[in-house]
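Have a look at the structure that comes next, please.
Let's look at subunit A:
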Amino acid sequence: MTTTESTDSSSSRTSGSGGEISGAEIRLEGVTKRYPGQKTAAVDGLSLTIPAGEIVMFVGPSGFGKTTSLKMINRLIEPSSGKITIGDQDVRKQSADELRRHVGYVIQGGSLFPHMTVAKNIAIVPKLLGWDAKRIDKRVEELLDLVNLDPGKYRDRYPRELSGGQQQRVGVARGLAADPPVILMDEPFGAVDPITRQRLQDELLSIQRSLGKTIVCVTHDIDEAIKLGDRILILQEGAQVAQYDAPATLLADPANDFVSDFVGSGSSLKQLTLSRVSEIDIHPATTGRVGEPAREAIERARSAGDDSLVILDSRDRPTAWVWLRQVQGETLHEGDRETLTTLDERATLNDALDTMLTSSHSAAIVTGDNDRYVGIVDFGAVVDHMRAIQNEAQDRESSKVTAESDPEDHHDENAPMDDSGSADE
Partner candidate 1 sequence: MWQFIEDRRAQILINAFNHAYLVVLAIVIATVIAVLLAMVITRMPRLEPVANAISAVGLTIPSFALIGLLLPVTGLGATTALIAVTFYAALPILRNAVVGLAGVDANLLESARGLGMSELSSMFRIRLPLAWPVILAGIRVSMQMSMGIAAIAAYVLGPGLGVSIFVGLAQIGGKNAVNYALVGTLGIVIIALLLDLLLLALGRLTTSKGIRV
Partner candidate 2 sequence: MSDLIPAAIKDRLAGDSEKTRAMGESILLALGVPLMVVLGFGAYAIWHETADLDSVEASALGWAEVWQAIGEHVQLTVVSAAVVVVIAVPLGILLTRPGFKRAAPAVVGFANAGQAAPSIGLIVLLAMWLGPGFKTTIVALTVYGLLPVLRNTITGLQGVNPTLVEAGRGVGLSNFDVLRRIELPLALPVIMAGVRTALVLLVGTAALATFINGGGLGGIITAGISLYRYSVMVSGAVLVALLALLVEWLGRVLELLTRPKGI
């Protein structure tokens, strides 16, 4: 087992921030899956520990066993040998159906049942567990709110009336419905456009902050893995562990050629995806509340030197971002939250640049827990930060080179001296 402690604090999630850990630890011990008639095993002796409350991403090229490994955790595929425990309990102890009711399962596209309403879809597992109707109703409302879908509007809609992103959100809500300690996701954000994907990723991070579940997520997108994962498991053929580390370590110290090729490490631009928005200067902008007299808000903005205004609703969530000259009427109006592009604090700089390019302000609103307004981040700040990282990386490179030319004196704390670390780039 390679459970390296991540040294880069910016990419580890201290699950205490915001919420407690409600996840459970998952352990795979020597898990193997061999299909009859095939010479090589699909998964061969996979052992790893997924710590409670963390997001672990399974990444690797297609066919290398990531989905198979995932599906063995909830026994959709039964292992040929080996043991899997969730929270210290062997998954084979209970019936497969019973197990799955306590493990969330979210797949690409949401896979909502088309003949059931959104509410009915979400209510499936609670109903299977025998919750009473009132409790279920309340839970459905809670969850729709959590995934940013207005319960009043959406609970009675049918899946075909929703957009791809909305369907995926309902899929996540459904996975969370029975409040399971573990959630399995299989390419959950693959079926939507990049902008929606970014929002969904941000929302997942936000949800995780308050819930602290153990999430195992399969993806083929290394950028997504780096953004979302506390740890990343890179799989080679036969689900062989190439490396299992925090994202920063993965980029800085790839274990072999396969990993470095896959991760694209050495590219300092990739490091961009590591930096979080929260590390850049977020400065406050003038805000106003829905229903507040417009004049006062405009005065406040003018005196602060701002030419735009962020309008918040009663829960401190930004609903609109208007230029002062656009403000009409006596009071501030609520905008459409769903069309307003925002950035989560935990979003990467990659996302920040994408967002700014589509906004008319060349800056972006940053939100924190539950979509609450935090501040504004602008283009200049991002560029400054990027430059700083680049300089850092270049310094690191040159110090490595000098270290190599003096083999006796310098015991490098980085990965052992093989070709992969230094020669490329």
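We adopt the following convention: a contact is a pair of C-beta atoms (placed from the backbone, for glycine too) under 8 Å apart; a residue touches a chain by one contact, two chains touch by 3 or more; residues count from 1.
Selection criteria: all candidates are chains of the complex that A comes from, given by their letters.
In this text, all values refer to a predicted model and were calculated from it rather than measured experimentally.
Among the candidates 1 or 2, the one in contact with subunit A in this complex is 1. Of all residues in subunit A, those touching candidate 1 in their complex are 74, 76, 97-103, 105, 107, 109, 111, 113-117, 124-125, 128, 158-160, 174, 184.
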